[in-house]
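What you see is the complex with one protein chain gone and the rest in place.
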């Protein structure tokens, strides 16, 4: 038996009584064959796991194409899962620590037009080239780059560093809603955050028994904001370990990596995504790090960082971040 | 005579015929005594300078207090300047390279409440502590930190690294508008970008003869988004060199530092700030770096980075960024 | 057999081949006992009806209280239905003509605080009276007013004219989503439009076989915008007749009454609700009234009217309206 929740050791701050499991953690190998395009309580569990267990699995790309380039699902971010976490009940917090998020085929695709709402309406009206095309990128894990050759564009060769991520990590939504896999929200979902890489722990609210964890929508690379509406969409090998914190309210998805704690707010308009992320960070600093209401505000005013994850999904996503070194330097 | 425009040598990409000045660049020492709280064509030039000239000057804090802690102006970001740049005409681009932005007194102040529009309205309704207080920070340039001691908050001691910046760099606006020094726009102004530090070149449109450059609103430190409505507000020693690119349209302020080229869009709502920045970056990549319309889009989709500069001023500011290393790797 | 679709006779403009039913229309009396708080394809049909049929039914209030003041459901706009319309298939348009929307008990309730997002954040911060209270209104159908007596407010007596409406009219959403009954969208739902009174025909897209029509959330009266987050919430007697137009795309709910044709766009931010409504009206004028692309724009520019239905639900709703007299005067 071991400390099952990785995030505790990262910040070194005791969070709460954790689920202690008398059974040794297991590693599950799960190759999905059925995929879902809604986050919903209504889907049957694909696999039942326990807090502390590790899952070794795969995701297909946003259009339903797998690691063998076979089209195995209709599109719209078909999800692997749902994983039923034993003991998870509404009001708990699920933690998902990603040990591995790695591309597993040689190509990915992207769009080639800046998406609606990313550019000025007048720029849409005046552009010459209006039909979106699907661009095919080569994924070179050895060199660590994704690259593209196309006679339709200048430059005809493009290349950028690889940085594998998952666009989608979510649980069954609250209030028995079933939400398309293209949408992010308080339940996680299609947040499309370029920083959701291996090494990250994602913390999500539990709305339904078993939480029902879904993952999908891998990108070999994605620019911040996802301004063309896609990353370099591809299939992935994924390994993650789940944990559970009982009776811990979490308003919006929280992330932790080596350097930062983060909150991902999702909404339209963009400012509301910002507001959700900032409000939840304020609550988090008060609840877990000992800040008073005004202390948290004063600190945040000079310490916050932000990222814009996406402005193309049905809800936009903003990330509020605080450097863990600053929290350590400002421990009450 | 020398290459007067620093940015040219940074990217190593020839931009345009530059103003060549037969007179040797001069260094001007200018200690301001009159300050303006609007950006306007109507203010008389404080100093006339030539492209290539360097200015060694000072700014007072946002409330009008100077380096000797004397209140020398009413508040609202009182500006140093305007500097009249000889030869600058509407349609040109002014460049301002900051060699030095450094605090010059021992204290700064901040607010202590998360500002309107930064948190959920429901969080405003439920907060207990609603009256803003002015917090005084100590500025320690040797240790490189700003710190605060207050019995009103927990923790009662706060400290964060120093990172001096100017909130305001602007020129006289277009269309004979006079705009308060608290507002950012296409003319620059109160963009409140935490990345506007020494080492940055700012590129601004010229709307009036002489451009009329204003600077002010120094912060020893500011969290991204400026969520409490202030940084650590203080006075500054500033050194900058101006350049001029003739007949070069620039829709929104552009920045360049060692690592990035950037565009700062300012508007409400936040998404329009994002749109302005993204649209201008698209134009910039096409105009100066050889990308085609679709090539720029496809590249940006996987290369863009964003920062949220402020969400508290009359217009909000979003920064679209592209890493210069990626531009060099994707030269047509 | 008769012309089953009321809207055709109102504008006098032939729309499309209609479903002709060889069976005489029926009137169904349906008293609901089960209520749903999501719009979803997954709920079993409460009643199967045919195009041309009339339904005489009832709705309970938003909190689940019925015409006998009994609490018969949990809250969140519990819906009557779903009504399965025989022959309705995805791609068709369902029409629902309301002959009667009438209060059926003596009281309703409202909130007493202006809701988040309806007032300036600074006004939220400075208000003295922050706890919402439930206010009970008397409904006097004879006098035609709703009135309130409360010692907690000045004036202690309030009265406004009765104007019964349904907040919710919706069908099963597209893409197998299940959406809470508090949310409006392209499928209709909780649009909270004060103009959805007896005499109105609502036109909705069919996303699932049978369409699955839900109604609920009656208000004896509601101010535009629903600024306190409620109308005068109460139970209703409702009578409606359904019709079906085969293979007719409808992007957003359309309404028609004696004077206007209307489109209800729902989204956040508010401008997107406006955009959806305006765009769909443009399409409608081109598809059904003979306008060219530019002709519709030019006409709309001088003819449009708008209402703000709600700014308090998960999506806000804006109504774009054109007077039918103007359409008749501008027939190609």
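Letters A, B and C mark the chains in the order given here, with residues in each chain numbered from 1 onward.
Note that in this section a contact is a pair of C-beta atoms (placed from the backbone, for glycine too) under 8 Å apart; a residue touches a chain by one contact, two chains touch by 3 or more.
Bear in mind that the values here come from a model prediction, so they are computed numbers and not experimental data.
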**Fill in**
The one residue from B:49, B:160 or B:179 touching the chain left out of view is B:179
**Complete:** Missing-chain contact, candidates C:45, C:63 or C:119, resolves to C:119
**Touching residues (missing chain, whole complex) on chain A** = 116-117, 120-122, 124-127, 130, 269
**Message:** Residue by residue, what part of chain C touches the chain that was omitted?
**Reply:** 110-114, 117-121, 123, 127-129, 133, 135, 146, 148, 150, 152-160, 221-232, 269-272, 274-276, 278-279, 282, 290-295, 297-308, 311, 316, 318, 326, 329-332
**Message:** Need a quick check: the contact residues on chain B for the chain that isn't drawn.
**Reply:** 37-38, 40, 42, 76, 175-180, 267-269, 272
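Keep in mind that, in the parts below, only the chains that are shown with their structure count from here on.
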**Prompt:** Which pairing of chains accounts for the highest number of C-beta contacts?
**Reply:** A-B
**Item:** Distance between chain centroids, defined by C-alpha means - chain A, chain B (Å)
**Value:** 33
**Message:** Need the CA-centroid distance for the pair chain A / chain C, whole Å please.
**Reply:** 36
**Request:** For chain B and chain C, let me know how many angstrom lie between their CA-based centres, rounded off.
**Result:** 49
**Request:** Quick one: which residues in chain B touch 2 or more of the other chains?
**Result:** 117, 120, 127, 269
